[in-house]
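Removed: one protein chain of the complex. Kept in place: all other protein chains.
The first chain written gets the first letter, and so on, giving A and B; residue counts start at 1 in each chain.
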Amino acid sequence: MKENQLTLSFSSLAENVGIARMLIASVGAQLDFPINDIEELKVAVSEAVSNAIIHGYHGRSGHVVLMELEIDDDALKITVSDEGCGIPDVVQAMQPAYSTDPERMGLGFVFMQSFMDELHVDSAVDKGTTVSMVKLLNRAASSPSR
Amino acid sequence: MKENQLTLSFSSLAENVGIARMLIASVGAQLDFPINDIEELKVAVSEAVSNAIIHGYHGRSGHVVLMELEIDDDALKITVSDEGCGIPDVVQAMQPAYSTDPERMGLGFVFMQSFMDELHVDSAVDKGTTVSMVKLLNRAASSPSR
Partner (left out) sequence: IGEIRRFLRDDHPVKVPRSYKELVYRVNRTREQLAATLGREPTIGEIAAEIGVEREDIVSALEAVQSPTSIYDTLYQ
């Protein structure tokens, strides 16, 4: 298969979380993932995108969130980035149940970690955050654990 | 409603026509269009995007197609553009049944015209083509003809 790249940039509005989720669902369907995996991709993307809007931009409109997809023979790479407030301590932020907002569960990164094959978070205070996730395609081998 | 902008850029691959179509369908659902209007949006976008890939880039991969969406209170604006071969005579190209490919129907622009409230085509040979379409939202008035 030829390498495929898709980039969606969108306003920092809550309603765009659903749009980003539908986009990853179509790409997952295109790649012929099992329905379960597609649901997991949707959750991972929703968490990353809503973090960018809610935390990165403090829920304010007028900013831009970027979602980049790169598909090659082996993997689907997803990058979600914002130019928002950044995360002072990434290791701490990724701890289960850690949240800077007492109303929230602090499970976003936990879902991304458990649903994706790789997760990297790059962040700099006042510069922004980039979340990179990889889902392996396992095109040939069928993993029985799925 | 706050103005919303979404831009999808993607490789010139046939499989991305379906992705672009799902994106416009999700946006149409978000805007709460009737199902028929959503189907029409999908057809208009499919035609514009496939023209960019098939005609603009002669079906070759390695190029980029851009789909920009702009939503305000009154309208959904869709712009599909390529940096491909361009159209020497736009008026002629938009005629019903006109096609430079004898295998094709030459109805793409006809569908875009009839399904959208506005259609403009800008093109320059060897520079590329930009198709701009507008769908009015009619948020308040309910049109009985729909």
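Just so it is clear, a contact is a pair of C-beta atoms (placed from the backbone, for glycine too) under 8 Å apart; a residue touches a chain by one contact, two chains touch by 3 or more.
Since we're looking at a predicted model, the values are computed, not measured.
In the complete assembly, the contact with the undisplayed chain comes from B:Pro34, out of B:Pro34, B:Gly62 or B:Pro88. Seen across the whole complex, the unshown chain contacts chain B at 14-15, 17-18, 21-22, 25-26, 28-30, 32-36, 38-40, 42-43, 46-47, 50, 104-105, 107-108, 111, 142-144, 146. Contact residues of chain A toward the unshown chain are 18, 21-22, 25-26, 29-30, 35.
The definition used in the following text is that only the chains that are shown with their structure count from here on.
Centre-to-centre separation of chain A and chain B, using mean CA positions: 28 Å. The touching residues of chain B, counted against chain A in their complex, run 2-11, 13, 15-16, 18-19, 22-23, 25-27, 30, 61.
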